[in-house]
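Quick notes on the structure that follows.
Note that one protein chain of the assembly has been removed; the remaining protein chains are unaltered in position.
Right, subunit A next:
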Amino acid sequence: MKTCLIVDDSKVIRKVARHILETLDFAVVEAADGREALGQCHAHQPDVVLLDWNMPVMSGMEFLRALGDETLAKRPKVVFCTTENGMAHIRAAIEAGADEYVMKPFDRETLESKLQIVGVA
C-alpha cells in the first residue's frame, strides 16, 4: 500500500482528499503546514505528497525547497494542489522541483490521473 501525505491548512480539503485517496487504496497521513509536513516525511516516508501552496508557518514552495535539503531514504513525488491556477505559478512550482500540479477545485478523476502520471497509482 502506498502512502500519501496531504499537506493543507484547510481541514475540509484534507478530509475531501483523504476520502478520495482512501478509495484509491492509499494510506493517508496529514499535515497542516510545511514544517509539520517535513516531520511527517521523516516519520512516514510517503510515496507522494499532495501539497497546498498557501499555508501559515511554512508555505508549499518553502516546503519544496526544504525537502531538497532533507536526508530521506527516498524522495517522495510532489504534486502541488492549489487554487493558484495561473501559468506563472505552475511554472514556478515545476522549476522548483514539483512533479505534477493539480488546480483546485479537483475531482476524483483528476487526482487519480495525476497520481498515475507520477507513477504512484
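We take it that a residue touches a chain if its C-beta (ideal position, glycine included) is under 8 Å from a C-beta of that chain, and two chains touch if they have at least 3 such contacts; residues count from 1.
FYI, contacts and distances are computed from a predicted model.
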item	value
Name of the absent chain as recorded in UniProt (options "Ring-1,2-phenylacetyl-CoA epoxidase subunit PaaC", "Cytochrome c oxidase subunit I", "Putative DNA modification/repair radical SAM protein" or "Chemotaxis protein methyltransferase CheR")	"Chemotaxis protein methyltransferase CheR"
Option touching the unshown chain, where A:Thr23, A:Asn54 or A:Ser113 are the choices	A:Ser113
Among A:Met1, A:Ala73 or A:Met87, residue touching the chain not depicted	A:Met87
Subunit A, residues in touch with the chain not shown (by the definition above)	85-87, 90-91, 94, 100-103, 105-107, 109-110, 113-114, 117
